[in-house]
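With one protein chain removed, the remaining protein chains of the complex are shown where they sit.
Presenting chain A:
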Amino acid sequence: MASADPFDSALDLLRRLNPKDTAANVQRLCSLAPSLTEDLLESVDVPLTIKRDTKTGRDFLCCDYNRDGDSWRSPWSNEFFPAIDDGEGVVPSERVRKMEVKAGEAFDVYRELYFEGGISSVYFWDVDDGFAGCVLLKKSASPSSKSAASWDSIHVFEALDRARTARYKLTSTVILNLGTDAENLGNMDLSGNMVRQVEQDLPVENDGSHVTNIGKMVEDMEGKMRNLLQEVYFGKAKDVVGDLRSIASLSEAKRDKATHQEMINSMSRS
């Protein structure tokens, strides 16, 4: 059953260990097996960190896609924070940056309409035959001193140009952490992440079409994932607790079932 590949094993391990510790566990794995560092940082999603763009006074989100060494590029000013010492960091081409700005504005509206708060950041970059990007959204809330909740969306896509259409490949991760502490309940932590992928061919008239297409795809995906999260966090997890312990007496339930079966049998005989 053991996978022979250390990278696959590291991903398998991260899928099993407490998802709340993923960031710390990635660090542990990187020091245990330094050769996996680059691949792990690229493929494992951890809660997004926040930095301040001191030029525009706006906060932005950091991930591996806007990182250059120990600096992160702000989507608002296109500059790196902290500034990069030796020369400039990699920025998108003029055409791709234009789309990035447009998408950044559109998803800021999206964020306000769906999250009513939080922070959004959109990063695009050039790839062969098109461009790629990520849409990041983060909202944290502490409804009381004894509870905390946070949502991180990480949507990574690739847009490959075809004649009059583009092929989009979208991988979406939502990290949802919920914790609460109360006298009667004690401590309850319900945390984790879910990942989904989709591919779609959509018509493209001009660069504006890309922002529209990506917007629709992300909105659609995030809606589906919200339903999925609701089902798993509050339905499935609760059901498993019910499978471990039954509030109703098991022998009574068994008797009821037997009586029910007897009734069915006697009805089918008559």
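Rule of thumb we're sticking to: a contact is a pair of C-beta atoms (placed from the backbone, for glycine too) under 8 Å apart; a residue touches a chain by one contact, two chains touch by 3 or more; residues count from 1.
Throughout what follows, contacts and distances are computed from a predicted model.
Asker: One chain isn't displayed here; going by UniProt, is it "GPI transamidase component PIG-T", "CMP/dCMP-type deaminase domain-containing protein", "F-actin-capping protein subunit alpha" or "GID complex catalytic subunit 2"?
Answerer: The correct option from "GPI transamidase component PIG-T", "CMP/dCMP-type deaminase domain-containing protein", "F-actin-capping protein subunit alpha" or "GID complex catalytic subunit 2" is "F-actin-capping protein subunit alpha", the UniProt name of the unshown chain.
Asker: Touch as defined at the start, partner being the missing chain; which of A:Ala23, A:Ala237 or A:Ala258 qualifies?
Answerer: Counting the whole complex, the residue in contact with the absent chain is A:Ala237.
Asker: Thinking of the whole complex, not just what is shown, which of A:Val90, A:Val127 or A:Ala141 touches the missing chain?
Answerer: Looking across A:Val90, A:Val127 or A:Ala141, the contact with the absent chain belongs to A:Ala141.
Asker: Mind pulling the chain A residues that touch the left-out chain?
Answerer: 1-6, 9-10, 12-22, 25, 28-29, 31-33, 36, 58-59, 105-106, 108-116, 119, 139, 141, 143, 147, 149-151, 176, 178, 180, 182, 184-196, 211-212, 215-216, 219, 222-223, 226, 228-230, 232-234, 236-238, 240-241, 243-247, 249-251
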